[in-house]
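And now, chain A:
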Amino acid sequence: MSVLSFLGGLTFPRGIEPPGRKDQTREQPIRRLSFAPRMVLPLTQHFGRPARPLVTRGQEVVRGEPIAEADGWPSVPVHAPVTGTVEGVELMPTARGPKTEAILLRTAPGDSQVVRWHRQRDLDALSRRELIDAIQDAGIVGQGGASFPTHLKLSVPDGYAVDTLVVNGCECEPFLSADHRLMVEATEWIITGVRLAMRAVGAPQAVIGVEDNKPDAVAALQAAVAGDDAIRVTQLKSKYPQGSEKMLIKALLDREVPSGGLPYEIGAVVNNIGTMAQLGYLLPRGEGLIERVITVAGPGVERPGNYRVPVGTPLRYLLEAVGFEGDDPSRIILGGPMMGNTVAFLDVPVTKGVSGVLVLPEGVGDETERPPTQPCIRCGRCVEVCPVGLNPAELGRLAAKRQYQVMEERFHLNDCFECGCCSYVCPSNIPLVQYFRIAKSLNRERAS
Partner candidate 1 sequence: MSEASQSQQMAPAPTSSLRLVGTLGVIALLAGLLVVSVVEWTRPIIADNHERALQQAVFDVIPGATQRRDFVLTDDGPVPKEEAEERGPIIHAGYTEDGALAGVALEASGRGYADVIRILYGYDPSCECIVGMSVLESQETPGLGDRIETDPDFLGSIEGLDASLTEDGSGLKYGIRTVDPGEREEPGDIDGITGATVSAEAIGDMLHRSANERLPQLRGHWSELERNE
Partner candidate 2 sequence: MAAKREQEPITMDTFLSGLWRENPVFVMLLGMCPVLAVTNTTENALAMGLATTFVLVCSTGLVSILRDFIPKEVRIASYIVIIATFVTVVDYAIQAISLEIYNALGAFIQLIVANCMILGRAEAFASRQPLGKTLVDALGVGAGFTLALLCLGTVRELLGAGEILGIQVFADGFEPWVIMLLPPGGFFVLAGWLLLFAWIKERQNQRAAAAKEATADGR
Partner candidate 3 sequence: MDADSLSYIFLNAAIINNFVLALFLGICPILGVSGKLGTAFPMGVASAFVMLIASLAAYGINIVLGYFELEFLSLIAYIAVIASAVQLVEMVVKKFSPPLYRALGIFLPLITTNCAILGVALFQTSYEYDFLQSLTYSLGAGAGFILAIVLMAGLREQVDLADVPSVARGAAMSLMLAGVLSLAFMGFAGLGG
């Protein structure tokens, strides 16, 4: 660790430092929006098996009530974000492309923000296993982007012991500031959540990593854990992709997740700040996950800010509410500009894992300009930034010649976690990570 911290603060090797662009929203307190008239609740808002619907067309539901149950262990339930009427269970387009089943809800006019459904438990009396069940019942999934069910992540397989719960407060993506606001405004929920999570995984200590572009968040958290030696708040040098769990573990613990392995193998579990806040908010109240905080930002937005949005709110409604006319050809991105994906339809909803909505028209700001793609000039910049230590230049050349197998066998294609640093710096504007995604999926196809 000390080696890494000699200049400019603690961090991981390589990576990039894109301009933060967080000024637009970082001072904006979290606000609420009015309910959309119609909510879309996909049954798979998480990584794993789809939830099973519990409601039928025409049924009335109240805000907070479960409307779909977990289908076994690798699944989570879905709760009603508003009081209203079930319009049906239909195939709806998703942000990721193909249509999936979703429950459609018509919001009852004049519904209030009060949650009408609770399942109270005595948290202090729960065993580890019961605590994890409670987390599953709350429908919590990772808020950091991957939507991995939190109860799964917190149940460490037999034979492994987790000594450190790592809490990811980096929010290294440009534009996003939802986690930042949570750390400032919901400090108590977060700390409660962290303590619960520590109990669930059986970790004696926790480390919260926060980048140094959020000094107020660091201060708030540090004040909240003062006197508790088990929870440490560590400030990190701002760098992308510090928020990636592998890099965060490297920066905070100087451990490396083995290639192809998972963090618990080296005694760590990583959770997002937002996940912790959800835990600390929902479990004591016995509620399910029905809302989340997202950053809506970008040069195309009139009223950018951090909004607490019911899960299921269609993007079109959200964007209209913040003052964006959806007809000009711009890019709507779910997540941050480095990792997020564009959407094809504004009818897709905000789901549990969406951390931000970005409206990013081309040519606004230096970094959205796209020079034409040129041949690789072997400048080596991609190699210098790849946090995994791959050779994107060589991989790119191999990809152009369709030598996908060589990429995998000799150049560790499968260790690329698609952070996009290489594409970001490439002066020839070669879509490197895009190539790698294609190569991986083709290899996977060939293998199966």
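A quick word on the picks: all candidates are chains of the complex that A comes from, given by their letters.
In this text, contacts are C-beta pairs under 8 Å (C-beta built on N, C-alpha and C of every residue); 3 or more make two chains touch, one makes a residue touch a chain; residues count from 1.
Small disclaimer: the values here were computed from a predicted structure and weren't measured.
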Given options 1, 2 or 3, the chain of this complex that touches chain A: 3
For the chain A and candidate 3 complex, residues of the former touching the latter: 375, 397-398, 400-401
